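With one protein chain removed, the remaining protein chains of the complex are shown where they sit.
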Amino acid sequence: MSLDRRTLLAAAAATPLLGRRANAQAARPLRIGVLNDQTGPYRDIGGQLSVNAVRQAVAESGAGLQVEVLAADHQNKPDVGASIARQWFDQDGVSLILDVPTSSVALAVNNVAREKNRAYVNTGAATSDLTGVQCTPNTIHWSYDTYMLARSTGGAMVAAGGDSWYFITADYVFGQQLQRDTTQFVTAAGGKVAGASRYPFPGTTDFSSFLLLAQGSGAKVLGLCNAGADTVNSIKQANEFGLTRSMKVAALLMYIADVHGLGLEVAQGLFLTESFYWDMNDRTRAFTKRFQTRMPGICPNMTNAACYSGTLHFLKAVQALGAGRATDGAAVVAQMKAMPTDDDAYGPGTIRQDGMAMFPSYLFQVKAPSESKYPWDYFKQVVATPADKAWKPLADGGCTLVKA
Amino acid sequence: MSVTILAPATAPVRAFSLMGFSKAQVWALVVLIVLIVACPWLIYPISLMRLLCFALFACAFNLLIGYVGLMSFGHAAYFGMGAYVTAWTAKNWGLTPEVSVVLGGVTGAALGLAFGWLAIRRQGIYFAMITLALGQMVAFFCVQAPFTGGEDGIQGVPRGALFGLISLKSDMAMYAAVAAVFLVCFLLIHRIVHSPFGQVLKAIRENEPRATSLGYRTDDYKLIAFVLSAGFAGIAGGMNALVVGLSTLTNVQNPLSGEVVLMALLGGMGTIFGPVVGAGIIVATETALAQADMWVKVLQGTIFVVCVLAFRRGVVGEIGHRLRINL
Partner (left out) sequence: MSATTAPLPSRALLERLPLRTLGVVLGVALLLFVLNAAGTIQLYRPMPVLLGQLSLGLINGAFYALLSLGLAVIFGMLNIINFAHGALFMLGAFAAWAIAAPNVWLGMISPGLAVPDWLQLGYWPALVVAPLIVGLFGLLLERTVISRLYKLDHLYGLLLTFGLALILEGLVSNGFGTSGLPYAIPDALKGPVDLGFMLMPRYRLWVLGAAAGMCFVTWLLIEKTALGARLRAATENPGLVQAFGVNVPRMISLTYAGGVALAAFAGVLAAPIYSVNPNMGSSFIITVFAVVVIGGMGSILGSIVTGFALGIVEGLTKVYYPQASATVIFVVMVIVLLARPAGLFGKAA
């Protein structure tokens, strides 16, 4: 009796894993996987929005291919992310993985994609290593990285008069890298760094102590080298302490969803950089409208738009090569680098040798409540950095794919 | 907090005993071995290997809580440090897998010795909180120390060749190695429990002052058990690092410490096969539910609530209780 029960139990637990294998044997359509955070702190940035963007791209591609979209939650754990990526590539015939926020997971999937020779377009992680020392012929990094954020926000703000900075930095690789990169641009543009506070990540919700130090430093700009709830808390408390009136606040990484969560009353006057904004031009507005037919009331951000553009471009490349070559990641990515891109979300652009998708970056300022005329009308554009200047120079990244 | 493990059902005395296993347990062991051999053809081997690593981790944890009655809230520290050491030595020194995994186990044991010595001085919930605090400090250290690679972790860990001869690149070869190590460690843990040493541990769990009055130096016994538990956890961590090819902060952080408690509870603390089943449930929910995207957290929470309310003895414990056998 114990035998049967135990076997039943194990079988029941294994059935979801079992089912996949059986499916894999039949002649299968092209499969694209969206791997991101669906239940944790980044669910509003990628989450279901990215899945929706990919589905939209598949519907609009008109490539005449039969495409299936899979989605999974990597729960910000590299082990889980790497396992799912392996299973998708090995057993489920997935040819392309998109999104993957959280740098540790992004790098893990990067290695898996190289090992299994499939395509990988990362739109959610900040680490510039993806096109630097860890670059592979299978990986494209689309939408942003720490260099682009630092350059756009740091350099442009100094030019606009913010020449002394105080940083509040999350004490992990992402925050430290952002601070390092931004310092480089601030000092290059003639500004100076008045001081910095590093706080433990994760686990800090109260920034008052650091805001007090920032206030005391007399700097003109408060640079927030953090993301997500930390940024929201920092800004809320900066507002509480009246810092938003005496200093300019630059959020090095912030999304429109965070602004929506803060409310314009609190967020007005903030500076941030994105490579996409839904209300920039007619094409982006049209894209957003189509996006909202499936997800009403939500505006896509640069990560979702990059998922859309990346999928469209991937399907174009597969069409050019022939559907049979879809599982040869390096070949497809090489084709994607060879063809220029163009779509409603990102417009015309190219993908560089090291995998960097080259598009302009935009420094936005959050509007005051009186300036906002309709829902989600949050940003006004301050400075646009052209595509050839926005990203780190090809030779500096340390990518082995780059012929010196 | 004295952990009153719901005592396993007292089964009628049988003369049969193979290496300390009763008849029912031998059958369960056979089933386990059959499953281990058969499953990689049906289920994705990487998921299975992760399951085995966590099962070993849970068995190591169960050694402490099920048989000595000590609840450690910071057990991920030993798993994670073992993973880091194995990953680092395999990647940077090119050590063969068996050596780097053993090093991982030794690291876990050494840490267990240091922390156990501190924590043993207290009982119950205070012991648990000290282990929690020490685990947090290890996590903090791992964030700051350069060798761990911080948030990015140590990536691209090679599997190498076992004994320098058998390449472990293929998933099936790696699986065979992991399964072998798991079975050996599993039997070893069982052997430890069913030995005079193990009897003293159980006596300490039941009534420590009595054991002391009988002349046993209970602190020493508890410390040894702690070191053994931490060592096996380190081995599990090291193997996991080789399987997935990376070692990151998630292996030393609090959620993992909580998960291993859950594995033991869901499976049944104080049973032999309980932790294995518990680990299976947790890993399966993590991987299988990942495809359920939005509802992962809610489903996990519901499983815990249901298991605490309905399966208080754990799955294996309940089965054993119904059938009046010890599993």
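Labels for the chains are A and B, by order of writing; each one numbers its residues from 1.
Please note the rule applied: a contact is a pair of C-beta atoms (placed from the backbone, for glycine too) under 8 Å apart; a residue touches a chain by one contact, two chains touch by 3 or more.
The model shown is predicted, which means the values in this text are computed figures rather than measured ones.
Colleague: Check the whole complex and report which displayed chains the hidden chain contacts.
Modeller: Within the full complex, the chain left out of view touches A, B.
Colleague: If the hidden chain were put back, which of A:Asn233, A:Gln319 or A:Thr350 would touch it?
Modeller: Looking across A:Asn233, A:Gln319 or A:Thr350, the contact with the absent chain belongs to A:Asn233.
Colleague: If I consider the whole complex, including the chain that's not displayed, which of B:Leu113, B:Met129, B:Ala203 or B:Leu323 touches that chain?
Modeller: Answering carefully, the residue with contact to the hidden chain is B:Met129.
Colleague: So one chain is hidden, and I want to know which residue out of B:Ala87, B:Leu201 or B:Val261 touches that hidden chain in the complete assembly.
Modeller: The single option touching the absent chain is B:Val261.
Colleague: Any idea which of B:Gln144, B:Ser167 or B:Ser195 touches the chain not displayed?
Modeller: B:Gln144
Colleague: On subunit B, where is the contact patch with the chain that was removed from view?
Modeller: Residues 1-4, 71, 118, 121-126, 129-130, 132-134, 136-137, 140, 144, 254, 258, 261-262, 265, 294-305, 308-309, 312 of subunit B touch the chain absent from view.
Colleague: Tell me, which residues in subunit A touch the chain that this view leaves out?
Modeller: 39-45, 171, 197-200, 202-206, 208-210, 212-213, 215-216, 229, 232-233, 236-237, 240-242, 255, 257-258, 260-263, 265-266
Methods note: only the chains that are shown with their structure count from here on.
Colleague: Give every residue of subunit A touching subunit B within the complex, in rising order.
Modeller: Going by the criterion above, the answer is residues 1-3, 5-7, 9-10, 13-14, 16-18, 20-21, 38-39, 43, 47-48, 51, 70-80, 82-84, 86-87, 90-91, 103-104, 107-108, 111, 127, 129, 134, 171-174, 200.
Colleague: Which stretch or stretches of subunit B touch subunit A in the complex?
Modeller: 24, 27-28, 31, 35, 39, 42-44, 46-47, 50, 140, 143, 150-153, 155-156, 240, 244-246, 248-251, 277, 280-281, 284, 286-297, 315, 319, 323, 325, 327
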